[in-house]
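Take a look at this one; I'll ask things after.
One protein chain omitted, others in place.
For reference, chains read A and B in written order, and residue numbers begin at 1 within each chain.
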Amino acid sequence: MLLLLRRLVACLFVCVSLALPASAQQSDTPIQLLLQQFGPEIQKSSRKSIGPAIDALANSGLPDAQVVLERWQAKDMWFEKETGLFVFGAKADGGALTLFDVAGGLEIGTAPRKSYKQLKPNSGIRGMIASALVQFQLNDPDPVTRQRALTAIERDAEATHLAALRASIDVETDAALKARKARLERLLTIRFAEEDAERIAAIEGFSGDLSVDLRAALNPLVQTRLDVAQSLPEGAMPVDVGEGLSPDAAYALLTAQNLAPPRTDPDMLRAALIENIDGDQIAGIQVATLDTDDARAAVYATLAQSGAVPPLVTDEDVATTLERFVFFEAFVGAPVPVALAAQTALKDIEAKLAMSQTVDLALDGLSLASIYFLAAIGLAITFGVMGVINMAHGEFIMMGAYTGYVVQLFVPDYTLSILLAIPLAFAVTFAAGVVMERLVIRWLYHRPLETLLATFGVSIALQQLAKNIFGTQARPLTAPGWLDGSLVINDVIAISYIRIAIFVLALIFLALFLFVMNRTRLGLEVRAATQNPRMAASMGINPDRINMLTFGFGSGIAGIAGVAIGLYAKVTSEMGADYIVQSFMTVVVGGVGNIWGTLLGATLVGTLQKGIEWLNPSNTLAAQTYMILFIILFIQFRPRGIIALKGRAAEA
Amino acid sequence: MTDLALTPPRRAFVLRHPSAVIFIGILALFTIGVTVLAEGFGIGVISTSFVKTLGKTLCLCLVALAMDLVWGYCGILSLGHMAFFGIGGYAIGMWLMYARTEIIVQTSLAAAPLPPTPQEISDGIAAQIFGVVGASEFPPIWAFAHSLPLQLAAVVLVPGLLALVFGWLAFRSRVTGVYLSILTQAMTLALSLYLFQNDSGLRGNNGLSGLQNLPGQGDVPQSTISILFFWASALALGLGYLMCAWVVSGKFGSVIRAIRDDEARVRFLGYSVEAYKLFIFTITAVIAGIAGALYYPQAGIINPAEIAPIASIYLAVWVAIGGRGRLYGAVIGAAFVSLLSTWFTGGQAPDINLGVYTVQWVDWWTILLGLSFVGVTLFAPRGIGGLFDLVAARRMPNRHGQDLGPDAGALREKEADR
Partner (left out) sequence: MSPKLMKTSAAALLIASAAPAFADCPVKVGILHSLSGTMAISETTLKDTMEMLVEQQNAKGGVLGCQLEAVVVDPASDWPLFAEKARELLTVHEVDVIFGNWTSVSRKSVLPVIEELNGLLFYPVQYEGEESSKNVFYTGAAPNQQAIPATDYFLEELEVEKFALLGTDYVYPRTTNNILESYLQQKGIAKDDIFVNYTPFGHSDWSKIVADVVALGADGKKVGVISTINGDANVGFYKELAAAGISADDIPVVAFSVGEEELSGLDTTNLVGHLAAWNYFQSADSDANEAWIAAWKERMGEDRVTNDPMEAHYIGFNMWVNAAEAAGSTEVDAVREAMYGQEFPNLTGGTAVMLPNHHLSKPVLIGEIQEDGQFDIISQTEEVPGDAWTDYLPESAVLVSDWKDLGCGMYNTSSSTCVQIKSNY
């Protein structure tokens, strides 16, 4: 055997040194032979049957095994359709494939791609390969590879990993990796260690931690199974029928274990009756009369008396049978002491978890509130300050988002393009707002209902225009890389950076709004012109100009909001319509004409929606419905919103 | 209004409302004409699908009448009347589905070896109706679906009660103007979102379908059914028109117009503004419900998208384009815009080739509609109906000066001085 191997290696050397052309496919290298041995399984590429092949490769001790596994995992391995020989391949131009030998990895020429088939291990198999590679990679000089090994263990731990991991901790040089290894070792100890004491110690060592992987290690340990017996076995926890367990479920458990006859449900009863039909009668009763449940039960009872069918199991029968048994839960995941330790640890975690979940929910609510606020702030200006109902506000949001999309078409750098898109979106929607104010709204200041309808006309026209230009498919608006990912506080509390950015943007707008309104000449004039236009005009303020600028300002902010919303969600022609009703609600609930009211309104609407979602996690639509209902009721009882303006301003 | 002692002798209703007579006459001629031309009982020039379109248009005219009453006459811009329209459709649709399915289930169970129990029949119907949406039990909302009279009552009662409760709450808190519009829009949105849920028990997004097949009338061809529904719609529109004309005439009509023009003054005059508004809001909701109940059996399917807020806004658009504050204006607007819309989106309108760009009406019709709507509000607040004023040479006084009321169409300063 050894001789054979040596000869093969020698042959390999010869071949390589001769650097033979493409035809020199090595079919008898040890690694190729091993692969051939599992040829059908590898080609089939199914997790169910691939296990032995991966194990054989990993345990073969061949120097090429690691490389083969790694490149197989990276979808680099191909096989020749005719011969079934494996090679590494790289796609070349013109439908060709550059081939490399699986043994040694040297280039052996090119071939048409058609005659080869790529191996595409699915992510299940890739996980298995990664798991098998752990033993090679844990002590790899490259820290990235070591990291990969740790990730593989985290995803798909096996009992054998524990020993390898323990051996690798001491020699680890990288401090961060060492800590990670140490933590992983404790987790694996909980799951796989032999000694109960060791496992309990590991469990107790984690006190205060509430990460998902710890819970994932602990939860299987406390798994129980519902069982039934004549008397309670040792270490089991009894379950009372009627409290933790419904009588029906308990009886079903008995029937499943053949400890009691099954209950006669209407279907079985019906089937039994049909089986006993005799001409047009069953047990002497006309079939045609059996159109009520009572009549059927009576016939069944008659049949049961004659022994043709098993007797009816009544509710009393069930009750008496149940009394004869005890139902209990027994630990199945771990020995009782370990399970109890895990249970205590989980109880500890649970209390802290509830706390974290509340914080996370609050963060979600806050984030949604900031999105609503951002969408509504432009409206707070045009509707709140000027009293103009602008149904096209949503379309200004959409215009802003599309501006962002168009900018990204021309400026590929995401950071730069967003920095460009924000002022551009403001400019575009500012201009659109001014145009609309000049052409339409100016003529309708005294006819608010008609403003509503006219701006609605503008809204549907703009929406359709966007569809004609950009199509109805969602367009990509991609956030710069530094906004990818989330701020993770622990495994429960996490919020994506993009949402934080939106939150910050909302705060900036709030400050900007307050600054412009309270600290600038424009703001003073705006307030004057809206409170009493005639008086303002006589003081030398040009109300036309002020109205135009105010409307443009509100629209411009909507445009920037559009960029932000497009970044976190989608850019479609209908995105504006999604926000318009909510935005109006936000402004109205908060109290028209007061930015703090809008802020409160957004907070109320956002947290309320998240709160309802939390109560009914399987149906988000219901949350939206109930939120709107709540708002309708709220407005009925507080028609002027949370912060109602008092005095004359309220009449404006 | 019956207090004859205090008012001068009044001319007959017909004479005071010549437009009602003309309208009924035109409607009657139109109905006869369509009947003669249709396939059901006539010579078959008009296809059944077009008869259905015309029948549906009549229903839309009826709901537009209701909208005109509540908006054009009473000044309440309700963006919720299509919700009432939809509720009417759902109410009748439930019976249509139930009854049709009941026949199917009874026929199929008749072949079973045992005669079915009432429970089995009910389960079978539920499985047929709700199997599509993955359920097999009747939600409580279907409790009366087996009974035509009860569901017909629901057509009137459910929209009426909803409008009554909603209106009572809203008018009591003095929610007016645009706030009320937004609130009614929110109500519509809430209702459509609710119906979109599968848990609502009305088959969620799928809605109720196959409504054009009348239960037990499988042998009657659709050409006949369509003309029957056409007649029913025409009758309902005629009656609705007369009723609206009657409501807006006389003192009652004056009061509601006064409410539109200046609510506060009417209140100071001692009228219970809320009661008047509530009455109009409720009665128009009932009319909308009836119109919906006639519309959806012709459309064949009702689903929550029909109730979306946009539908109610379109309703306001029709009335505005037709000319609000006059009943025939609403009818003209609804008929004109909905038929034109069908024509444009139907792909029948010829494309316009501009050389560099071909205008396809399928894409551009909505833009045209939106812009024309802006145009109408800006330049022709009286809508198409305003043209009749020109024809009748019954020109309004030159309207300059401030509006006295909150809304266009109100008297203006100069006018009031005269």
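Convention: contacts are C-beta pairs under 8 Å (C-beta built on N, C-alpha and C of every residue); 3 or more make two chains touch, one makes a residue touch a chain.
Here the structure is a predicted model, which means the values were calculated and not measured.
Visitor: So there's a chain missing from this view; which of the remaining chains does it actually touch?
Guide: The chain that is not shown is in contact with A, B.
Visitor: Touching the absent chain in the whole complex: find that residue among B:Thr35, B:Ser147, B:Ser173 or B:Asn198.
Guide: Missing-chain contact among the listed residues: B:Asn198.
Visitor: Of the residues listed, A:Gly39, A:Gly84, A:Gly109 or A:Gly127, which one is in contact with the missing chain?
Guide: Reading the full complex, the residue touching the unseen chain is A:Gly127.
Visitor: So which of B:Thr31, B:Ser78, B:Gln128 or B:Thr377 would be touching the chain we can't see?
Guide: B:Gln128
Visitor: Can you name the residues of chain A that touch the chain not displayed here?
Guide: Per the touch rule, chain A residues meeting the hidden chain are 45-48, 75, 120-127, 155, 212, 215-220, 360-361, 364, 367-368, 371, 467, 471-476, 478, 484-486, 491-492, 494-499, 565, 568-572, 574-575, 578, 610, 613-614, 617-621, 624.
Visitor: Touching residues of chain B against the unshown chain: what are they?
Guide: Interface residues of chain B facing the absent chain: 47-49, 52-53, 104, 107-108, 111-113, 127-128, 131-134, 136, 193, 196-198, 203-207, 209-210, 212-213, 222, 296, 299-303, 305-306, 345-347, 362-363, 365-366.
By our rule, only the chains that are shown with their structure count from here on.
Visitor: Could you give the separation in Å between the centres of chain A and chain B, each centre being the mean of its C-alpha atoms?
Guide: It comes to 43 Å between the two C-alpha centres.
Visitor: Over in the complex, which chain B residues touch chain A? Could you list them?
Guide: 77, 113-119, 169-170, 172-175, 177-179, 181-183, 185-187, 189-190, 193-194, 196-197, 199, 309, 313, 316-317, 320, 363-364, 366-367, 369-374, 377-378, 381, 402-403, 406-408
Visitor: Over in the complex, which chain A residues touch chain B? Could you list them?
Guide: 266, 270, 273-274, 277, 287-293, 296, 389, 440, 443-444, 446-450, 452-454, 456-465, 467-468, 581, 584-585, 588, 619, 621-622, 624-625, 628-629, 631-633, 635-637, 639
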